[in-house]
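For this depiction, one protein chain was excluded, whereas all remaining protein chains were kept in their positions.
Should a chain be cited, it is by its letter among A and B, assigned in written order, with residues numbered from 1 in that chain.
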Amino acid sequence: MSEAKGMSLIVKRITKITVSLIFLFGVYIVLHGHLTPGGGFAGGVIIALSFIHLVLAFGKEAALEKLNETRISIIESLGGLMFLGIGLLGLLGGYFFLNVIPKGRPFDLFSSGIIVLCNLAIFLKVGAGLFSIFIALSIMRMPLDSEKEKK
Amino acid sequence: MLSYVLCLVLFAIGIYCLLVKKNLIKKIVGLGIMEYAINLFFILLGYRSGGEAPILSKGAVGNNFVDPLPQALILTSIVIGLGVTALMVAIAVRLYEKYRTFDINEIRRLKG
Partner (left out) sequence: MIELNVILILMIIASVVAMEIEDLLSSVIALGAVGMGLTLEFLLLRAPDLAITQLVVEILSLIILIRATVDVDIEHKKIKTHPAYLLFAVLFVAVFLWFSIAALRELPVFGKPVMKMGAQYLAEGVKKTSATNIVAAIILDFRGYDTLGEATILFTAVIGVLSVLRKIGRKK
């Protein structure tokens, strides 16, 4: 990522289509975590990969103007606090992490009480955390390149 | 029985790579191979021949499932492995910036 403009025109056109598809797929895997394989961790990594796809095709500035570093850390902390809050909510019923929200019938989308909310909390935390690791690793490239050009 | 032995051979290759190679990136590769071997070994322990995946589907009430408990534990372990790899790569990148080499003998000699 030494030039700020990103890749060629064909890659940019195709990226505009595929990024939304990957995002939709990640959200589907998270929401159906209690019915089909997947869950919060795989969905969070897929969302982080879709944002990385955007950064790789358009250069660093295009993604960072929508989602700068302060906002990413707010989203990640929100996910962690939500997970802890759901656990403490179980204390009202008896012990830690008790399933207090009413459960529906099996095979419904809104069944099984606490599991859907936990999946959402983990999805926010994992997605935002992994994207911020990637941004930290790719910004640090700049001093190395300018040193090489000075020589 | 043969699958267990091959899995342990993969783990032994990982240990050998971690002990002998001098490059930092090769040591990270060796740790990655060890992680894969351990995750595979746990899932091999929980397999039941002729069994199905532990996900129930509408109408089909089967009785023959594989063990779901090792799968839940290894799911956690895979994501932890990713976090550890990311931290190791960050430290390696900082070391390269400061000493301009990945060789551990050179880094020990140049210290400071």
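Throughout what follows, a residue touches a chain if its C-beta (ideal position, glycine included) is under 8 Å from a C-beta of that chain, and two chains touch if they have at least 3 such contacts.
As the structure is a computational prediction, the values presented were derived from the model and not from experiment.
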Applying the definition given at the start, please give the residues of subunit A touching the unseen chain.
29, 33-39, 41-42, 45-46, 48-49, 52, 76, 80, 83-84, 87, 96-97, 99, 103-107, 111-115, 118-119, 122, 125-126, 129-130, 132-134, 136-138, 140, 144
Subunit B positions in touch with the non-displayed chain are 1-10, 12-17, 19-23, 25-26, 28-30, 32-33, 36, 39-40, 43-49, 51-57, 65-69, 71-76, 78-87, 89-94, 96, 101-103, 105
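The working rule: only the chains that are shown with their structure count from here on.
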Taking each chain's centre as the mean of its CA atoms, subunit A sits from subunit B at a distance in Å of 23
Can you name the residues of subunit B that touch subunit A in the complex?
53, 55-56, 58, 75, 79, 82, 86, 89-90, 93, 97
Touching subunit B in the complex: which residues of subunit A?
36-37, 39, 41, 106-107, 126, 130, 133, 136-137, 140, 143-144
